[in-house]
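Dropping the structure in here first, questions after.
Excluded from the complex is one protein chain; the other protein chains are retained at their positions.
So, chain A:
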Amino acid sequence: MLPFIPLIVLLAAMLPPLAERYDGRNAGAWTTALVTALALAALLFLSPAVFSGGVQRAGWEWLPELGLNLSFRLDGLALLFGLLITGIGLLVILYARYYLSEHDNLGRFYSLLLLFMGAMLGIVLADNLLLLLMFWELTSLGSFLLIGYWHPRADARRGARLALTVTAGGGLALLGGFLLLGHIVGSFELSAVLAAGETVKQHPGYLATLLLILLGVFTKSAQFPLHFWLPQAMAAPTPVSAYLHSATMVKAGVFLLARLFPVLADTDPWFFLVGGVGLLTLLFAAYAALFQHDIKGLLAYSTISHLGLITLLFGLGTPLTAVAGVFHIINHAIFKASLFMAAGIIDHETGCRDMRQLNGLFKFMPQTAVLAILAAAAMAGVPLLNGFLSKEMFFAQTIHSAALGGAGVLLPVLATVAGVFSVAYSARFIHDVFFNGEPINLPRIPHEPPRYLRVPVEILVVVCLLVGIVPAYTVGPMLAVAAVSVVGGPLPPYSLAIWHGFNLPLLMSALALAGGACMYGQRQWLFRLRDRYPLPVGKILFGRSQRAVISATRQITGWLENGSLQCYLAWLLGTAVLAGGWGLASGGKLTGEVPLQPLDGLSLLLALLLAVAALLTVFWQRQRLTALIVLGVVGLVVVLAFVRFSAPDLALTQLTVEVVTTILLLLALRFLPAEAMVESALSRRLRDAGLAIMVGLGVAILAWGVLTRAPHTALVDYLLATSLPGGGGANVVNVILVDFRGFDTLGETTVLAIAALGIVALLAGGLPTPTAPPVAARDADRHPLLLRMGVRPILAVTLLLAAYVFLRGHNLPGGGFVAGLVTALGLVTQYLAGDFRWTAEKLGFDHQRLIAVGLLLIALTGLMSTAFDHPFLTSTFAHLHFPLTGEFEIASAMIFDLGVYLIVVGVVMLILLELGQSETAEGAWNC
């Protein structure tokens, strides 16, 4: 049953909006209350075993490898918190039903409330640190949504974001701390962790663990200097404040202090960190609370101060202080919930929360006033109310604390000072609001609230009184079992009586009450003092630093992603140079064992030509046409190099590719100005030149290294040996392309096809108007008759040539790719010589279809073999004998090659037509 308590509450978060849609606002509230009551009942049902001293554990494995399990435990501490969460939760549900107006989306509110409640229950019931953390962060998320509930208000949005940033950020630190803790212990199960206190405290990682966990605790429990999110969270609807800042959210932090008390406490770092921060928070917030004009602001700072008190108690680190800490957790939850609700009633019925306007409300709402006065008295530590008891215990413990040695006297003094402030702000809350003259400029005439808005407050105040008067019969047993699980052993003797005789703690209480009353009397003087020396406001500092961080991230991001392609390329090439340079410098030998060949004149000439042409391309880069022509020289030299080193296939391919790309580039150039402007500063051009030289050198070095080594011939030998017998072709290059590595060719032809489609799609949106004047403007005779007539017969010749190149491909230099380019060239010539449209009409076939058919041929060739249960693309060939031609070879690879041929023709023609058509298109380009 135990694991279902938080899980069902979480899941039930979906219900209220549905219930509300089904049966109105009350249905949503009833559903929520029912779920909460069920959880409460389940806890009560399980409680007898806890009271008899047992710890219940239940759950399932989730991710044991990670250490994350859905395991839950119910011990005294968990039960206490569970009862507070569900009990006060029920009252908040009732309160909210009458507090929120018709315009507020009640379903959303209850849904978020259940989400938050489930997460809180998860925190206190979890028996696994990682599971606890998950619920912990879930409360941060839930509080974000709850605080931002009135999201049209800017302060609600800000408050929500602030709370999320601080508390969820603390959660990240907590995650780190838990991971360390789990690592030290070797398990994330609380049961194991709680038993490993000594191991943890002696581990070298203890301090880091403690710091990270405390960061999580202090953010959540709003400890100085991370407290500033809490006052901002007052932008939430008051039921939310009443819930989050009494029994839940902020109590999660001190809950964790209590939970991990046996593991982490009782060391010097713990004493100074937890105790020090607690004391500082207690004093600072009590002082700050006095000067709040907003009643919820006063309560917020008072909450921080009381959390500081609890933290300090745990920080003192003795079993007795732990008992006092647990006791104050209970008392504070009860009186603070009632105070927030009372403040909400005042806000609700007057439309105002400013104590400079709210005066003399006693006569308008006497019943509420009595309730609020009693609750505030509990907060101040007035006898017969619950706050008095735990405060007495606190005072007593400060006296007995021996850890500070000679400075020990400071602690009770400072505790009394904090008590004085606490009484003073409580007095201000009572006196300013309910007495102190007449209300000033209130938006509404104050009156008593609806009956059910006050009922929760009544119940809570009665509990305050009961606990305050007969503690041993009310809270005693609960406190005892809860404290046992905190201390982790038998409890020291303590007494829950109101009267302990005349002693030092009583004197401190009396001093605090008298001093507080005095201080409130002299408040004008204090207010002037504060105005002269204002404290730095955390939220402003935080806001400023957050803005600074965001603007810094914008600067860094803008500097990195600056929109300049040149910069991006410089980063890329620079990285490549660095990576390559590091690799080369890291060891090994650069030059291999193969001796260099003697340098011959022809090679030298070719190399020189290549270098000069490359340099001239750079030199003339701004005259685009000239640069293109010189670039053509580079391509042609490469062709010659292929010829020189006996690679006729490559030479043939390179030659045709060179011609086709030049034509396409010429067509594209028409859309650019003939001359490019100088756009980069000299420094950048020098940088780029340097990079270019480095990259060029790098590639040269790699080539040198590879070429001076003896080639690995295993692969090549196999291909040479198998090409004819296995692939049916004497031309190894072609067999590699269409057979050995036909899959690559399939891919690359697909790339070609996609490129053509992409260009068509890109240009479908309308082509730019050519910037170069149309050819017609320059030449009167655009398509000379002689050229037109002369070119037509050439088509037949080129087609024949293409067929020849294609057919011999498998055995001699040639093949589908080259044949395709040759065909395309023949067709291109027709377009160039004639009018584009005219030629297109005459030739008129669908290039897109041509490409698709080509691809299909390739796919089908490959698929044929799968029919015989051979892998895709397995080839076959046969030798046929015809009477006239003699032996003729048919290979499946030729169909493959035919596909390549069709695709190449289709792609080139498609791109060409797209670019060429623009001559007549009427697209406009807004550059």
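The working rule: a contact is a pair of C-beta atoms (placed from the backbone, for glycine too) under 8 Å apart; a residue touches a chain by one contact, two chains touch by 3 or more; residues count from 1.
Everything that follows uses one rule, which is that contacts and distances are computed from a predicted model.
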Chain excluded from display, named as in UniProt, from "PH adaptation potassium efflux system D transmembrane protein", "cytochrome-c oxidase", "Electron transfer flavoprotein alpha subunit apoprotein" or "Nitrite reductase large subunit": "PH adaptation potassium efflux system D transmembrane protein"
Sole residue of A:Met1, A:Leu504, A:Leu615 or A:Leu856 that reaches the chain not shown, by the stated touch rule: A:Leu856
Option touching the unshown chain, where A:Leu211, A:Leu584 or A:Leu812 are the choices: A:Leu584
Selected residue (touches chain absent from view) among A:Asn26, A:Gln522 or A:Thr557: A:Thr557
Which of A:Arg356, A:Arg622, A:Arg685 or A:Arg709 contacts the chain that the document leaves out: A:Arg709
